[in-house]
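Here's a structure for you.
The other protein chains are all here in position, but one chain of the complex has been omitted.
Moving on to subunit A:
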């Protein structure tokens, strides 16, 4: 490579404009040391650029000069700083001051941004948690409600079970006699059963099928003892009718019958309102 190669390569123009790559700079600076023509060509282009720059000169405000000289005079140690190392020289106070300023500003901005982002994330997280919490609270309340209803139902079933057990105990007693009372001619569909414990003399009645009476009426059970009706008491209908109902005690009876009477019962049975009747077997 000769001097002419560099002069015509276009590298000098790039170099003068400050646009050459690092490798190109090294290449050209080596050539400048080797060939005076190259160095001269570089200097010519450099002067061209400097002339172009000088054409764009502007007078700065007078305050800049005042400030500059103030700064130089306020640093007396500068007068004796001839021995300072290059490293220190490269870090003028002015530069480090502005750098610190801009650095702290940047830190504050970065910290603020980080805090804002953090806050937004926490907001999002807590809002979601709150939503979840609300959801769970609703679910919990409805669960509590259904648990309560289950509990009350359970109590109901328990009571019912106990009652059934009691009924079953009554029926399973070997001393209990069962007296079937079919419907009379007037009420052929009706049916009821008496369970009569022969040892305790206790009488129970079980409704198999009886029409629901009016609100002011009640069914009454009678025991026919030696041809005369003896009241065994009134009994309930509705849900209670599904169970055995404990009536009064009688030592003897040939027949049992049920009549519909006024609420609370009557002293003597109304024969026309006899729904069921049955003879004691044996």
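Simple rule for what comes next: a contact is a pair of C-beta atoms (placed from the backbone, for glycine too) under 8 Å apart; a residue touches a chain by one contact, two chains touch by 3 or more; residues count from 1.
Heads up, the rule we're going with is that contacts and distances are computed from a predicted model.
Per the UniProt record, the absent chain's protein name among "Threonine synthase", "HTTM domain-containing protein", "Sigma-70 family RNA polymerase sigma factor" or "Acyl-CoA dehydrogenase" is "Sigma-70 family RNA polymerase sigma factor".
Contact with the chain not shown here comes from a single listed residue; of A:2, A:50 or A:189, that residue is A:50. Touching the chain that is not shown, out of A:72, A:122 or A:156: A:72 (per the contact rule at the top).
Within the complete assembly, residues 10, 13-14, 16-19, 21, 44-46, 48-61, 63-65, 67-69, 71-72, 78-79, 81-82, 86, 89-90, 92, 94-95, 98-99, 102 of subunit A touch the chain that is not shown.
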